[in-house]
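Just one protein chain is left out here, and the rest sit where they should.
Showing chain A:
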Amino acid sequence: MNDVIGLAPWLIGIPLIGAAILLLGGKATDRWGHWLGVAASAASGVIGFILMFRMIGTPAEERSVDHHLWTWLSAGGLDVDLGLRLDPLSLVFVMLVTFVGTLIHVYSVAYMDHDPHRRRFFAYLNLFVAAMLTLVLADSYLLLFVGWEGVGLASYLLIGFWDTGRPSARENAVAAKKAFVMNRIGDMGLIAAMALLFAGTGALDFATTLSDDTLGSLSEGTATAIGLCLLLAACGKSAQFPLQAWLGDAMAGPTPVSALIHAATMVTAGVYLMVRSGPILEAAPTAQLVVVIVGAVTLLFGAVVGTAKDDIKKALAASTMSQIGYMMLAAGLGPAGYAFAIFHLLTHGFFKAGLFLGAGSVMHAMGDQTDMRRFGGLSRFLPITWITMGLGWLAILGIPPFSGFWSKDGIIEAAFIPVEGQPWRAWVFGTVAVLGAGITAFYMTRLFFMTFGGRRPRWTENQHPHEGSPLMWWPLVFLGVGSAALGLVLGVGGTFVTWLEPVVGHAEHHEPVLPVPVIITSTLVVVVLGALLAFRMYAMSLVPEEAPRGSFLTRAARRDLYQDAANETLVLKPAHGVARLLQVGDRDVVDRGWSLLPQVLSWFGAVFRKAQSGYVRSYAAGMAGGVLVIAVVAWLVVGLGGAQ
């Protein structure tokens, strides 16, 4: 391991240099810039593969390596070192980010072919890859934060990529800003967590802060506070309740961005943070419970929203939210869930990236139409997209042996494991997880058949759908194969769980409250029921081109269950009120108070000025009168005093 560790910084360095060349090179790099972007991402991927193979050849207990790079800053007793941590967990992310990232780079070459700013797009993509790798390879919370902010920046730049020259330019810019601002709320949580951690332990690197000795010295209250702050950070980045409202709007970005950043990698950073900080959460059972609750709520929330969306990308965004809810739920379950959280993250990265790129391919074919009510019958015209999205569809449904089955089923089983003293937990969260699987089956089947199924196409006029160039469909094939086979390869015999064991620890085997075969069977039954219902509603019968009014729940789900309205009422309005109050207070109280002082002074001046009449006789009278007054007073005081 140690002979190749010197390559690790280049994982980050190469895409960073790529981004720098593309951004600084300007128009000179327009002609070949996109290929440089692809090459930088691919080079990172090759380094990732080399490290991965070396790590597989290393004994399990030696797989976690901290690679010190340099002392970041040294101030008195405070030394902050900058280093990278290579362990099975970070390498899983490296593989996911570079592999899926490279496929999406390739796809973007074709997808963004006609865009005049394609070079800039690739610069941002490379910047994102570099930042994401910094995030997962950091050996301390501080460096993690650098990557955390870096991916936030890249996400902002790419959501608002089309902020000029389009009818929706303004909305795109607003969406980017919304994502950025909501992410900042989460980042506050991360900063607060770091501050608490530093106050409690005096260090920020994983090796010190996550060791048993250090955590043993923290009180449970501090650990809970740190855990909740970390959860806030994760909620912001991973679009978890109640900070999830930005993800739907983030679909304003180009589709490859939605696939890479807002489905496969960046939004899962919160799950990574939770799993990485596992020991802290285990020291704070309350925080752990909150994590599970947030995961469960988001899981249902996203799934319900997904059932009503007609915009193919927004439906997929809601699905992403829901799937990350599953991961978050698993991350709150302790060592039994960590491995499955990451496993689901990995398989989700593949099938959701595939689904998004498939959606991009459909949009490409239909002239940027995103309304699923205007699709239909596309399976004959886009066979490759149809099959690859079909694989992704089966994977997200959790049909064995597709990849989603192995990871999602693991989470559902883990959710059913009883917690000592809280028997209700297993039943509540287990049921939510199964229910979520059913709704997922419904909305994904709806999406799939509204797009590809149906005998009568509902297209707008003059549409001639056809597959894009091989650059677009080859990545789809790769991701489709991954969606189909990844679970089988890594899931059978618990390969993946064993792989992560050096990081997340060995989970003691606990029996769920229901026998495992019963859980698997009932989940599958619920999934099949959900899928059949959707099939009946959207494949067997005609889909209206205009969305029907729908029930109350449908209308609520269409509007993201009133999340924006709730934010508007609960946060924005009070904040506006406070701002207005402060503005009025500043203008009418503070400013007016200060301008009162000179007013009073000039009023005094006006009064006393009258005394300066310029008439010498009045001055003389004043003097005479003054002398007289002094004389009388003196006579009264001295004279009366003398009389006594």
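Here are a few things to note about the model shown:
Keep this in mind: a contact is a pair of C-beta atoms (placed from the backbone, for glycine too) under 8 Å apart; a residue touches a chain by one contact, two chains touch by 3 or more; residues count from 1.
The rule is simple: contacts and distances are computed from a predicted model.
Name of the non-displayed chain as stated in its UniProt record, restricted to "Amino acid/amide ABC transporter ATP-binding protein 1 (HAAT family)", "Carbon-phosphorus lyase complex subunit PhnI", "NADH-quinone oxidoreductase subunit K" or "RNA polymerase sigma-70 factor": "NADH-quinone oxidoreductase subunit K".
Checked against the full complex, the one of A:N462, A:S595 or A:Q612 touching the unshown chain is A:Q612. The set of chain A residues touching the chain not shown comprises 608-617, 620-621, 624.
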